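Chains shown are a subset, placed as in the full complex.
Labels run A, B and C following the written order; every chain starts at residue 1.
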Amino acid sequence: MARVVVDVMLKSEILDPQGEAVLGALPRLGVNNVKSVRIGKRVEIEFDDAETAAAVEEQSQIIADRLLANPVIENFTVSVPGEDAA
Amino acid sequence: MSSNMLDTVGVADATPDEKQPYAELGLADDEYTRIREILGRRPTQSELAMYSIMWSEHCSYKSSKVHLRQFGQKNPKTPRLLAGIGENAGVVAIDDHLAVTFKVESHNHPSFVEPKQGAATGVGGIIRDIIAMGARPVAVMDSLRFGELDHPDTARVLPGVVEGVGHYGNCVGLPNIGGETVFDPCYQGNPLVNALSVGVLPRERLQTMQASGIGNVVVLLGAKTGRDGIGGVSVLASATFDEDDDSDSRPSVQVGDPFTEKLLIECCLELFDAGLVVGIQDLGGAGLTCALSETAAAGEGGMHVDLELVPLRAGGMEPHDILASESQERMLAIVAPANVEQVLARARRWGLLATAIGEVTDTGRLIVDYHGQTVVDVPPESLADEGPVYHRPIAEPNDLGLIAVDRAETLPRPSTDEDIRQTVLDMAASPNLCDKSWITEQYDSSVFGNTVLGAPHDAGLVRLDERTGVGIAISLDGNGRYARLDPYIGAQLSLAEAYRNVAVTGATPIAVSDCLNFGSPEDPHVMWQFERAVTGIADGCRELGIPVTGGNVSFYNQTGREAIHPTPVIGVLGVIDDVARRIPLGLGSTGDTIALIGATAEELSGSEWAWAMHRHLGGVPPKVDLGHEMRLADLLSRLAGTEQLSAAHDLSAGGLAQALVEAVCHSGMGANILLPEGADPFTYLFSESSGRVLVVIPRGQELAVRSACEQRGLLITPLGVADASTDGLHVRDRFDIGRAELEAAWKGRIGAVLGE
Amino acid sequence: MSARIGIVTFPGSLDDRDAARAVRLGGAEPVALWHDDAMLKSVDAVFLPGGFSYGDALRCGAIASFSEVMGLVRDAAGRGLPVLGVCNGFQVLCESHLLPGALVRNAHLRYRNRPARLRVETTATAWTNAYAPGTEVVFPAKHGEGRYVADEATLDRLEANGQIVFRYLDNPNGAMRDIAGVANEAGNVVGLMPHPEHAVEALTGPSTDGLGVIASILAHLREGAAR
């Protein structure tokens, strides 16, 4: 199946208030050895089965760049989960 | 980076001829020369960064200062004014105990680059100005301008801006009580996001920004300092650092955190109430640079700071980065040494970072050390108060004569009743007049439980004191088209409209804040517009007897050579002794008389009709009569809360037709109208003559209201009756529009265009 | 002596003052509780107000559910202490597993502020006993993440047990089965998204229907005292 994952994270220099809030809450769970938490988006995209890997790759880049990530404040990576495992 | 790279005062002394990138930082040759004169040497990198920031247009008002002086010169004297221009925000007395502070500020360019965060941090910034005066912020408002509603970029900018304004205000817990939304192609590449905040304080809690008391401690409160918004000084990055520098590390956008801001509000108010701070200043556009130099300059004039104590969010920040950072949600407090522990403890309880970073000194110098080495040693007033002042060239735009004779009164008009009927519907559906609830529903309007009137009322009205019922009303208004035709009259028309909108709630206007959105000050035509607009506001306020208490200037709103319409946005604040007396919007009850106060002339140039139906902008704007506005306000405040008035609504864009459409749509009642004999129906319905209000008078009170009008020389014209059974707009002998058809035209337009 | 109703302030709570006003106007005594304090100050009931506790990071109410005070509230609720959660307070109760289900992003993806018409579906709770069954009320609803979800089996069980307390008449957020508020099995813990505390004064609210919630808790506490 043609499944692609796009991870979108705030650029490292941009304040991540959510991550900060979670970091601040960890001691309440008894966790005191975490240095930083950053929270971003994970987007799972499923393409039609018929698509070629190249087409999927190209389209995913377009979707990520133009729709999923805001280049002013975010970076993204596109990955095909199957590939890692292979 | 190794310390031997640090550009210290000593290094600057030793290397007088080092070339510095002052031009890239926006400083002119003579400005740089002056800095060298002030210091008697070349500035260090940190000093150069600080001067470039503080002497920028944004911070020094170098192009506008000579004109803004008019406000101080012409302001009427009033005992209400407790703090005025020059403070973070103006403060006016409400009664013997309470005072109110309010201010409007722009965040235009950031909102174009990153609409959500740009607008959000605009709201955050203005809220901190209010806190800095010692006040609890109690409401926000937003005045927005975009390109055409159906332009693809508006689909990007508008939802983001609205989400940002909403997100920040909602999360920080401030009701949004009104604003405006205007579409015009001139704002296509330059959307305007002007945010207002208002706060309330016991009079004795008024705070100053003075760093006074030698030996007092300088405490930085709130968020850590990161690389936000230091793009401007990135030319100062040292060569060694540049190599592992990716584009990431110098973001020009700031991301705000309303949660931290909420904690800042609560913590600062606790500190004020406990008398723990001597002075306080928000960190805004120019970060520590501005806060340190302004507090030092306002106090005894000396301050020493150890910059390495500033808590940082990012690695590899150099002193000038720390000084220039625009990280949000920070305040600077001046605290007596004995109280420092308490201040830190209270901040901890709120989960806020608080750090002592320096102290007030008697040196008369602002000295900043970084790990023991001095990187800044300057007279603080040279940064804060003695920036350059320009008398920019001024020239009347040469197209004004041509524009003035291109009058909208000559445009083809709808002639038959059927055509007029269709025009009412088309206008109601036009972007500037249609229902804005797609936007306002994204804002919390009721948190605090004191909002008596919010959107869609002419002005927002909030209760300040549950026991006495005392409250305030505010309206924000601008009209770029009128200001384009005549900036003096246009600015006064906006002032008159905001004043009238406040009066229509029953409140009495007492003070003004303004946000002046213009093109490039280097363009003499823009400068002419600016000078005329400021003069119009200053003259208008003097005539109305209400002072300008503060405001903001936003220049360079232009794409290439094309400037936006000059757009002064005016905020008027009013006071009402008991909010229960407020006058609502609507049509009262069946049988009530609907009447028009004020005269209608044939004034169509610059009108919404000329624009919406003909894309026409020309001629001269409607006349302003501020004396008339004052009599009208007096009448309304007299009738408010009596049995003589059941509703009122200001007439503005779209004229009488639009006021009736809104009254019907908001009331669930019908309006049964007969246009006065002899009046041209089209003109009567669509002219935008100023100084008019639609009023609804309960049965049996008509004579009393008529005589109250006559006493004040105000024309009142009965138009018809409110009628639940008509349910729609019925213009006798001419046309009928049922509620369903009216609402179909007026509602849902914005959501539909934006794709839902 | 009037009933003491504790109102919890978390960092980021916003409607706590409004909750206190509503309690006062309803004839009870509001008692401020601080999220970090390990004491409930012997209150007779607890009101978790709206807002954005801890910035609503991660999921609304998630971090607040780990606060000191929620540990106490969880224990006390188990022993029958009446607890009301409104908006963010409802989210905190779900995150604390004091109420079933979860509140997720509105189906239309936007924060929306609108008066909501609701039907009181059960009067057999500590917080709704003063209403007549089937009463229609109008409370302001204002939230971005108020869509109630739970699995079908849970929803069926809630229906069967009469744990659905308020239902929307015009569903503003896509909530499953139009659910605006639910109760625990015992009926002492109730959560709802719309704000009864913003419907207590004609001058500022769309109705004064919210006073019924305070009247209910007072009646409930009186009854308990009489027993």
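Keep in mind that, in the parts below, a contact is a pair of C-beta atoms (placed from the backbone, for glycine too) under 8 Å apart; a residue touches a chain by one contact, two chains touch by 3 or more.
This one's a predicted model, so the numbers in the text were calculated from it and none came from an experiment.
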item	value
Protein chain stoichiometry for the whole structure, using the labels that appear	A x2, B x1, C x1
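Everything below uses one rule, namely that only the chains that are shown with their structure count from here on.
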item	value
Chain contact graph, described as a line, ring, star, complete graph or other shape	complete
Chain pair with more C-beta contacts, A-C versus B-C	B-C
Where chain A and chain C are represented by their mean Cα positions, the distance between them in whole Å	35
Multi-partner residues of chain A (at least 2 other chains)	17, 20-21, 24
Junction residues of chain B - those touching two or more other chains	257, 259-260, 351
Residue ranges of chain A touching chain B (in the complex, touch as defined)	10-17, 20-21, 24, 70, 72-73, 75
Touching residues on chain C, where the partner in the complex is chain B	11-12, 14-15, 17-18, 21-22, 36, 50-52, 54-57, 108, 110-114, 140, 142, 144, 195, 197-198, 200-201, 203-205
List of chain C residues in touch with chain A within their complex	54-55, 57-58, 63, 66-67
